[in-house]
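Before I ask anything, here is the structure I am working with.
In this view, the complex is presented without one of its protein chains, the others remaining in place.
Presenting chain A:
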Amino acid sequence: MPRRTPAAPGEDHSSTAQAEARRALRDAVIVGGNRIPFARAGGTYADAGNKDMLTAALDGLVARFGLQGERLGEVVAGSVLKHSRDFNLTRECVLGSALSPTTPAYDLQQACATGLEAVVSVSNKIRLGQIESGVAGGTDTISDAPIAVSEGLRHAILKASQAKTLSARLKAFAAVRPGDLAPAAPRTDEPRTGLSMGEHQALTTARWGISREDQDAVALASHQNLAAAYEAGFFDDLVTPFRGLARDQNLRADTSAEKLGSLKPAFGTSLPTPATMTAGNSTPLTDGASVVLLASRDWADEHDLPVLARVVDAETAAVDYVHGHDGLLMAPAHAVPRLLARAGLSLDDLDFVEIHEAFASTVLTTLAAWEDDEYCRTELGLDGALGSVDRSRLNVVGSSLAAGHPFAATGGRIVATAAKLVAARAAETGQVSRALVSVCAAGGLGVAALIESVPGDTTTTDATADGGRR
C-alpha cells in the first residue's frame, strides 16, 4: 500500500469524492510537441523576440501535425520576461501562425512553471469538455528582455505626456537627474529577499550538504544524455530548427567531469561553507520557445493524429521561503508527494522522473529531501521518507542543464519529452508507463504533473489497417 498522506488533514474527508470526480472526467491526451532549439543568451536568437520564437514553435507544430487553417480550442502560453507591447503575446502569435485566426488564446505567467501550468490549464479544459483541442507552451528571451527606465525618468515621461504646454513638458523633464538615465536592467532576483535564484539555491545546497562532485555528475549526465538522444534521432519529431540553429546551443557533447570540475564557483562564494555551484552545474540563461498539442481522444482520432500519453493529474505547491525554513526552489518536494498520494502511487511506480534542473543541486536537494525521514515527517506531513528515485529513470534524455532553460519554455519541452518516453516504453513492454514532471519556480512555487501512457492506443499503421482513406 503506497503512502498517501494529504498535506492538509482538513482535505482528507473529501479525497474519495475528489478521486471519483476525476475519474468521471474524460482524458486529455498529448499528441506531440514542438520546440525550437534553445539558444544561449545573446546567441543565435539575439535578434528574435518572444513573438518570433513562439510563432516559430507554433508553425513547426502545425507543420508536424498538418494543422494549417485549423481552429483549435485554445492556445495558452506565456513568458516570464515580457515587453509591455507583448500584452497579448499568445494571441498575436496565433495570428502570425498558420493556425486559423479563429483560434482563441490567452497569456499565462507562473515564472519557470509557466509552460507546465499552461499544460495543466489546457488539459483541464479538455477534461471538462470545454474544448476539444489546445496548445500549451511558453517562450522566453534573455537577449531581448524588456528594459525598464528608472522611476525618476518614468515619472517624468508620464508627467510630460499629460502636460498641455511645451513649458510644462520641459518642466517635467527638468526634474530628471543624470542618475535617472541609467536603465533598470532586467533582474531575476527575488523581490522579497533581493537574492538571486542562484544565491537562494546556494543556501539550500549548503543546508543539505550537497557536494560539488554530485552536482557535476548530474550536469555531466544531462549533457551526455541529451547528446545521445540527439544522435539517436529522439528529437527528430520534437524539435524544429530556427534561424539556422538545429540543436540546443548550450549542449556540450564533449564535456567531462574534469572540465566541469575545473570551473570556478559562481554562487554561494560569500557563504561560510565551500561554494559548490558553478556555471557548469547551474542552468544557463537561454532563449527559446516550446509548445505541446493536447486534445480529447475523439479529436485526435478524427484528425488521424497520434496519442502519446495522457495528462493524469497535477499539483502546485508553494513554500514560505521568506519567513519559513524551506529553500526557494523546494516547492516541488511538497507538490510531488501530494500528487502521488492522490494517484495512489509511490516513486517506484514511475518509469521516468523528469525534474527540471534549475541547478544540479535543486534536483539533488529535492531527492535528498524525499529520502529524509525527518524532513518528510515534519515538513511534508508524511509518515516517513517518501523514498528514493532510481537514478536510471531520472532525466534520461537530458534536461535543463544541457538543453538550457528559457523560463516559460521549459515545461513544454519536458512534457512533450515525457509523453514520447512513456509511449515508447509502453509500446515496448505492453504495460502502462508513467512519468513524473516536476518544475520549480521563482516565488517559492513548484508544479508537478503525472503523465501516463495510453493503453491500447498505438501510433502504428495497424490502427488504420482498414485502409480507409480519410
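Assume a contact is a pair of C-beta atoms (placed from the backbone, for glycine too) under 8 Å apart; a residue touches a chain by one contact, two chains touch by 3 or more; residues count from 1.
To be clear about the criterion, contacts and distances are computed from a predicted model.
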Chain not displayed: protein name in its UniProt record ("Cation acetate symporter", "Ketoreductase domain-containing protein", "Hydrolase 1, exosortase A system-associated" or "Protocatechuate 4,5-dioxygenase beta chain"): "Ketoreductase domain-containing protein"
Touching residue (missing chain; options A:A63, A:I147, A:A168 or A:A427): A:A63
Option from A:A28, A:L305, A:L347 or A:L401 whose C-beta touches the chain left out: A:L305
Residue touching the undisplayed chain, where the options are A:R243, A:K259, A:R393 or A:R425: A:R243
Absent chain, residues of chain A that touch it: 56, 59-60, 62-66, 68-69, 98, 233, 235-237, 239-244, 246, 304-306, 459-461, 463-464, 467-470
